[in-house]
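Okay, so here's the structure we're looking at.
Note that one protein chain of the assembly has been removed; the remaining protein chains are unaltered in position.
Let's look at chain A:
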Amino acid sequence: MSTQTRIDRRFAELKREGRPGLVTFITAGDPDLETSKQILFGLPAAGADVIELGMPFSDPMADGPAIQASSLRALKAGQKMRDTLDMVAEFRKQDQDTPIVLMGYYNPIYVYPNDKFLVEAREAGVDGLIVVDLPPETDDELCIPAAEAGLNFIRLVTPTTDEKRLPKVLQNTSGFLYYVSITGITGTAAPDVNKVHKRIELIKQSTALPVAVGFGVKSAEQAKALGAVADAVVVGSALVGAIAQNLNEDGTSTSKTVPAVLDLVGSLAAALRAV
């Protein structure tokens, strides 16, 4: 087995092409399994370079209103962890190149439980994990077993991660680093590009890993500005917001739901390709 993962290969390609990547976040099963699959399957053609697929959780403590609502829509529609893994397996039948990172909170994994989850995620074609409430102090829980199972464990670096703490955060991280551009929850404040730029330069002195920037990126303009200083830009709240804005009053999907999300991804991708 090559030690290069699908994520490593994708970031190497982006580097060769000389452009920042677009990382798109949607919640699996939002607003329902079928619609969510259509969005997922359409993301690569719309311009997503890496896909973060949210595992819905009842209590998303680090997320703002848009992703909270998205998570609750998915749960209300009956989304289960096995459905999320099946979505990835079906996606893999048609796409062998686009990395998928499952993102969420620890409890649904812990209850699955961990060893079964890691085996099934790997089998489904998942490439990496972001688990918001597992800091490096808890690496023996899931991070190290995930690495042993061949999954990248992607870590968040935040404005409160100082230079002293950074090596601890980097220690068992692989794939890429996710720089959280604000102190706060997803999809709220707008990041300050100059501050982000300085932090990323500092981080890059300590690691060769690619750095993606997210939390609060809403527009193509912002994506473009951040794309100039990072290896990739993560957009999430804006995409699930587009889902929310294109539903029937009873919360069911409309003919506009899927195109609204994919069109937004298209415009973000175009902006990043113009960097």
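Here is the rule we use: a residue touches a chain if its C-beta (ideal position, glycine included) is under 8 Å from a C-beta of that chain, and two chains touch if they have at least 3 such contacts; residues count from 1.
Please note the rule applied: contacts and distances are computed from a predicted model.
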| item | value |
| --- | --- |
| Chain left out of the displayed complex - its UniProt protein name, from "3-hydroxyacyl-CoA dehydrogenase", "Amino acid ABC transporter permease", "Acetyl-CoA acetyltransferase" or "Tryptophan synthase beta chain" | "Tryptophan synthase beta chain" |
| Candidates A:58, A:171, A:194 or A:254 - the one touching the absent chain | A:58 |
| Which residue of A:156, A:196, A:213 or A:240 touches the chain not shown here | A:156 |
| Sites on chain A contacted by the missing partner chain, in the whole complex | 57-62, 64, 68, 75, 80-81, 105-112, 132-135, 137-138, 155-162, 165, 169, 180, 183-185, 188-189 |
